[in-house]
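Right, one structure below, let's go through it.
The full complex has more chains than appear here; those shown keep their coordinates.
Which chain is which? They are A, B, C and D, in the order written, and residues in each are numbered from 1.
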Amino acid sequence: MAVVTEMFDKLLEEDTRFGDITSELTIPEELETEAKVMVKEECVVAGLAYLSKKIQKYGLRTEILKKDGEEVKKKEIVAKIKGNARKILLIERVFLNILGRLCGIATETRRIVSKVKKVNPEIRVAATRKTLLGHLDKVAVIIGGGDPHRWGLGDHVLLKDNHIALVGLEDAIERAKKASFVRKIEVEVKNAEEAIEAVRLDADVIMFDNFKPEEVRRAIALLKEKGLRDRVLLEASGGINEDNIEKYAKCGVDVISLGSLTHSAKSVDVSMKILLNMDRSAS
Amino acid sequence: MAVVTEMFDKLLEEDTRFGDITSELTIPEELETEAKVMVKEECVVAGLAYLSKKIQKYGLRTEILKKDGEEVKKKEIVAKIKGNARKILLIERVFLNILGRLCGIATETRRIVSKVKKVNPEIRVAATRKTLLGHLDKVAVIIGGGDPHRWGLGDHVLLKDNHIALVGLEDAIERAKKASFVRKIEVEVKNAEEAIEAVRLDADVIMFDNFKPEEVRRAIALLKEKGLRDRVLLEASGGINEDNIEKYAKCGVDVISLGSLTHSAKSVDVSMKILLNMDRSAS
Amino acid sequence: MAVVTEMFDKLLEEDTRFGDITSELTIPEELETEAKVMVKEECVVAGLAYLSKKIQKYGLRTEILKKDGEEVKKKEIVAKIKGNARKILLIERVFLNILGRLCGIATETRRIVSKVKKVNPEIRVAATRKTLLGHLDKVAVIIGGGDPHRWGLGDHVLLKDNHIALVGLEDAIERAKKASFVRKIEVEVKNAEEAIEAVRLDADVIMFDNFKPEEVRRAIALLKEKGLRDRVLLEASGGINEDNIEKYAKCGVDVISLGSLTHSAKSVDVSMKILLNMDRSAS
Amino acid sequence: MAVVTEMFDKLLEEDTRFGDITSELTIPEELETEAKVMVKEECVVAGLAYLSKKIQKYGLRTEILKKDGEEVKKKEIVAKIKGNARKILLIERVFLNILGRLCGIATETRRIVSKVKKVNPEIRVAATRKTLLGHLDKVAVIIGGGDPHRWGLGDHVLLKDNHIALVGLEDAIERAKKASFVRKIEVEVKNAEEAIEAVRLDADVIMFDNFKPEEVRRAIALLKEKGLRDRVLLEASGGINEDNIEKYAKCGVDVISLGSLTHSAKSVDVSMKILLNMDRSAS
């Protein structure tokens, strides 16, 4: 959650490279004001902690009215921003673009997680790396109640078909195990037999890739039969969507991962209303 | 189109900060291979020129089979990437995330533009700054046949309600005109009267903000009546969507802008298939 | 004016990469002091707003006595800087180098603008891209009362001989118009006939390149004759200097641009006097 | 001469942040061409080695016809640049701005050095830190035959009035000597007596600050009288210009330093002519 990412700075820099020529021409340089940030749709708030820190360096103070993770109604004010009027107008669009994206992902994640938990309260819903704003998207998944899965290519070992094809499953797992004792080893498998082999070779996590629910069920049954079920975490991935996710949730896996949490999340519509400081402008 | 943006580098850096521990353990370091980039849905291709340049510095060569802007069918191969296998796996996800996003925006833009052009071939469909990948999103809009509108806060003057409230319309336009002769001045207006005043004050573009189609029509009629129509470009913006856009297109405006081109575009599903170099691995 | 440029930081970094070995050996680390910034020649002040912001991050506070744009006499104090003595000595030279440059440009611009306005009060004097400190030079032109013209290659379309030779004038303008509705299109022309053609093709600005005053006059007469004069802005450029600028100003153009504003401006001699804090050093 | 400075990159980045919208619309993407770089005034060439390296990363090859330091006539071609036409147009202005500046400084330096050497062939003419392009300006001074003096605040000890006022001359020199044996210690003095004291305290260089020529002469006479002359280098600085420099040169100092070499140098007018590749454009 405290992931360091300069995505806000990068996007703001692109947007304001030549300043804000409109405001500079018309907004008094020292005008202090306040803006209200409003969501236009019911949603789960996400991103305010990150964004309030980012805009601090522009001298803007954020009063957070709804914390990341809270569910809010349409038209609720989620935060107030105080400070220099030109600065607020400067960061407005990038602030809203990121906030809308993160609320969208958190809301979608919360919705899917709730649906799944009704069927299986122990199950974990995870994201993939199909992101647009990099680590920020993962942060929103966490806020929505999901699991970020691996953050990048360097913090988790996930052996996929290509890797296995090249060195063979046994060799691949052995090399991975040998490389680090603080990493878990996950193996993507195509059928129950591969799953059994991987567990025997001491994989920590098995990913059933593009299995149908009944195939997952059969694979788990086999693992139990052989006394291997409790030695691993089991993850279903690939081809899972809102319609079939409950079926997967009932199959007995520990984790279900969906690219759609980040890939297909619709941005929430959010707006910022700047209050003109009448007293001051009147003077 | 040649906008310089390091978004690819930024996202890749986040993803691969610690390398790719899985591939490093299993893929031979010198293995050369080839990958095919396939779209899983019918779409307009966008982003390949940008991405092929970006991956060049990793020693990867891209053979572009479908140029940016071409319409392709489901399952078509749009590009081949040749080079070191580990490097291809390294850039795979970020490459696909950006490609999918840009194809999504270009496809949506093309669809909307086509729809509108049937009604009014002269009209221009423009994006807003409701972007996620900053300037890259604008590039996709251009590829799809849309107009990027202003790139950021520094390259176009757009006087909105806040600006006008503070210094008055006359003063605002005069200051903007005085500041630079190479910039156009755009004024967001709330009714026909404001539009007339703005044109008289020599604004270059009028944005009808949240006007209903019939209100747009009336405003244009009034401008014509006063002999002012030909001195400005007219843009409709706010509350425009796929359902009502044709009505706006018939009203006589020059430009229609929609946040949804970038805000709500769904990423296209794209994949990369790495071919294992059998000859070499066999040797 | 609020253009973001790190030129100060860049130059300071070059100058102080290994600290300031002289001051570190002799100036007490915690000594607080005050310095006076004095101009040694009559000039227009420019750069203090920018520089005072830049030195803030070194904990230095600037009391601005003469605002950017004010005209000051020889030996006037334009600002006081308060803070740590070593820090003031650290930034001294780069501060003065930039201040002297910007005052020089603003002064030269003011002088030329005044001269021209006497002849034609409506005319605009613009800079070119013949700069040394990039955007900072343009900021000084604005302070001096000039127009910055385009900031770089990406914010204005200026079709020159090479462009026209390659695709033809008609095609070039059409492509530019099509690319963006928020940009003006300027065309550099070599004779009156090209000017007429460009206006007919709907160019927004015509640049008479290396025209003699009488040629400009004739071209404008022709444009008026054809009823085209009011549809465009007219700019004279090339070969214009202090001696002949009044002749151009009387020709009826809207804008005169001169590389010399930035190219040949002489830096103003400015100095910084550090007051030793006697009370403290006495203790 | 091989100083690493990113000034070219920094200025180019400012200029081309959004690409070159004009060329992108009109110049064919793959067009290869050649450009000639011509000086419009007689001058000493400076900067071509630096600039040719800088533009290499844009795939541009420079054929240098006149080396840095050569004297060229008006209208001579000093270099040819080959490569992609859009790229050449992209770097053109920044290339010329830096080249013109550096040629201007080298030319001015060469002129002053020649003048001085006629009077005193052993004397050295040095620059100060009154620069605009930082280290690049110093590089041009070297090419012109001058001495760069210290590059920044960290590579040479120069004790000035403020330093001496605070800790006293004796203490200041002792501390400086103690700090490093690879640095020379220079002391700025206000009269002959201070000079004598500084040499006795083992300073390596004495700077006569704002001395009149006869004052310099007297000080040197005194130093000789006391047998101290040969232990130090003597530098005259402050208030020296083209008119009086010969008088200083005859006084017996080893070095004369002038801010005007960089502070007041006028940029040389240089241009780049792009050859349209007719064969190719004809096909």
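Please note the rule applied: a residue touches a chain if its C-beta (ideal position, glycine included) is under 8 Å from a C-beta of that chain, and two chains touch if they have at least 3 such contacts.
Since we're looking at a predicted model, the values are computed, not measured.
Displayed in place are 4 chains, all sharing one sequence; the entire complex defined by the structure file totals 6 copies.
By definition in this document, only the chains that are shown with their structure count from here on.
The greatest centre-to-centre gap from subunit A, using C-alpha centroids, is found for D. Between subunit A and subunit D, the centres computed from C-alpha atoms are 54 Å apart. In terms of their C-alpha centroids, the spacing between subunit C and subunit D amounts to 24 Å. In whole angstrom, the spacing between the mean C-alpha positions of subunit B and subunit D is 46. Residue positions of subunit B touching 2 or more other chains: 3, 154-156, 179-180, 183.
Those residues of subunit C lying in contact with subunit D across their complex are 5-7, 10-11, 14-23, 25-28, 31, 89-90, 93, 96-97, 100-101, 129-135, 152-160, 162-167, 171-172, 175-176, 179-180, 183, 263-264, 266-267, 274, 276, 281.
Looking at the complex, you find that subunit C touches subunit B at residues 3, 124, 126, 142, 147-150, 154-156, 179-184, 186, 205, 233, 235, 254-255.
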